[in-house]
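This is the structure I want to talk about, given as structure tokens.
Left out: one protein chain. Kept in place: all the others.
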Amino acid sequence: MKNTDLPLLEARGVTISYSGNAAVKDVSLAIYEKKITAIIGPSGCGKSTLLRSLNRMNDFIDNVTQEGQILYRNSDLYGADVDPVEVRLRIGMVFQRPNPFPKSIFRNVAWGPTINRLPGDINVRVERALKQAALWNEVKDRLDDSALNLSGGQQQRLCIARALAMEPEVILMDEPCSALDPVSTARIEDLMYELKQNYTIVIVTHNMQQASRVSDYTAFLESGRLIEYGDTDEVFTRPKQKRTEDYVTGRFG
Amino acid sequence: MTALAASRTRWGEVILRQLFFFCALISVLTTITVIGILAVETFSFFQEVAVTEFFFGTEWRPLLEPKAYGILPLLAGTMLIVVGSSLVALPIGLACAVYLSEYASQRSRHIVKPILEILAGIPTVVYGYFALTFVTPGLRQVFDDVQIFNAASAAIVVGIMVLPMVASLCDDALRSVPGSLREGAYSVGATSFEVTARVVVPAALSGIFAAFVLAVSRAIGETMAVTLAAGATPNLTLNPLESIQTMTAYMVQVSLGDTPSGGLAYKTLFAVASVLFTITLAMNLLANKVMRKFQEVYD
Partner (left out) sequence: MAANDLTKRPALGQRSASLRRRHLLAALFKACCVGLTAAAVAVLGLLIYQVAADGLPWLDMQFLTNFPSRFAEKAGVKSALFGTLWIVTLTALISLPVGVLAAIYLEDYAPPSRLTRVIEINIANLAGVPSIVYGILGLAIFVRFMGLERSVLAGALTMSLLILPVIIISAKEAIRAVPASIRLAAFAVGATHWQVVRAHVLPAALPGILTGVILALSRAIGETAPLIMIGALTYVAFVPAGPMDEFTALPIQIFNWVSRPQQEFHELAAAGIIVLLVVLLSMNALAVLIRYQGTRK
């Protein structure tokens, strides 16, 4: 890996277990600013669990234990004095299935900034987020409509706008296109490319074409272990590990 | 090789099918009969008592001279019970439901749910006993002018009685809100209170509303606890510390006495029952309709 910058987020020897069964085993991984990092691997390999640990979304699941450290700008994300709400203000998330609130389009985007009293005019903020999520033109005339009336692809872009409105540094995306059709998927991939200018993105995907198209770095996980991590080009064209090669060439998984 | 014969009628199957159909139809017949009886007897009641007196009269004295047939005191009594029991059952029931669906661990859920089910299964006459021997004496220690029979005591136990139903139906409604909505809310930096109060509860609102309507309908139809604890004094009052009479308690009073069948006093039974039935049926229809709509949203 050629990057010599300081990592923005860094996992150090992270092991995550559900009721004693380890889903993520001793993973160390550095995530760099304004890059897209893809985490790939067969289903059940622990990639979602790892992703969710990066903004403490595993806090809500019973019987989860976590070892190791996750550092954000060199401070421990799980430190005793760290509030998970503060973590999520800086590290936003987009989920596998679009999950807009059953509220209006406007309220969906405005809700997070409002409860957190983020500064500035909320209308400006919502408009900016919707524009960044490439949804503004489709919804600007019906901001008061229910978000549930949007199509699946639109709903997912709304959820991206919801995350963007918080102006986070990092956006975690958990297979954001798995429930979408190819056209919507292409739009969201274009969007990620745009967002890279300002945001750091970590995306979990089981779609290898997607990982190779959009990401700068790729991590390959198998059975909870990090098998290989490096420049996306290298991982896909000159993998160092046999298992990575088997997976990315489709001989496995 | 023979062709398949035209299917012959299996008479056994046909007869069984008709029998099953009749069993299912009994429920419809029940409703029709209830409505029919209430309509006929109420109609005959209105031959002797003016409709306006019944609905707008402020005195209810059908068993004593001088007779009066205004249902407002009974409606007021029922309203007192409904308001009082709602004050107990709706907030506490919803709080239980929020605890069960949003905060409780699997383990405490497995303890609290059965306890609420036991509370729901306790016969209403037991709550009447509890009102008279525990709640009323308690009230009389706190307030000075509490009558032995009073609406407040009955309303409190009716509230306790319908609380498990509110908790259970609201719990169902809250749990049918997908977990992904909670995650979405947490991911934009919400606290557990904000997630619950501003996302989950609003998303389940129609289910919660239906639960509340069903609870109120149950409170309106509740009989034994109010008969025992609230008294038998038709009383157009808003003071919950006074003795009152509800529609149901009046019906029990008539049945326990020696009211000759066919007389006007006997017909008041059906007139009051008609009002009771109409109100509760309307509320149940509303609640079931809202509930079905709600379930469609998250299916």
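So that you can tell them apart, the chains are marked A and B in the order they are listed, and the count of residues begins at 1 in each.
Convention: a residue touches a chain if its C-beta (ideal position, glycine included) is under 8 Å from a C-beta of that chain, and two chains touch if they have at least 3 such contacts.
Note that the coordinates shown come from a computational prediction; the quantities given were computed from them, not determined experimentally.
In the full assembly, the chain not pictured is in contact with A, B, by the touch criterion defined above.
Only one of B:176, B:191, B:237 or B:295 touches the chain withheld from this view, namely B:191. Seen across the whole complex, the unshown chain contacts chain B at 10, 12-13, 16-17, 19-21, 23-28, 30-31, 33-34, 37-38, 41, 91-92, 95-96, 98-100, 102-103, 112, 115-116, 118-119, 121-126, 128-130, 132-134, 160, 163-164, 167, 191-194, 196-197, 214, 217-218, 220-224, 227-228, 248, 251-252, 255-256, 261, 269-270, 273, 276-277, 280-281, 283-285, 287-288. Chain A meets the missing chain through residues 72-73, 75, 77, 79, 81-83, 85-87, 89-90, 115, 117, 119-120, 128, 164, 167, 169, 198-199.
Going forward, only the chains that are shown with their structure count from here on.
Look at where the CA atoms of chain A average out and do the same for chain B: the two points lie 49 Å apart.
Residues 55, 57, 60, 62, 85-86, 88-89, 92-93, 95, 97, 99-103, 111-112, 115-116, 159, 162-163, 165-166 of chain A are the ones touching chain B in the complex.
Note for the complex: chain B touches chain A at residues 105-106, 178, 180-191, 194, 198-199, 202-203, 297.
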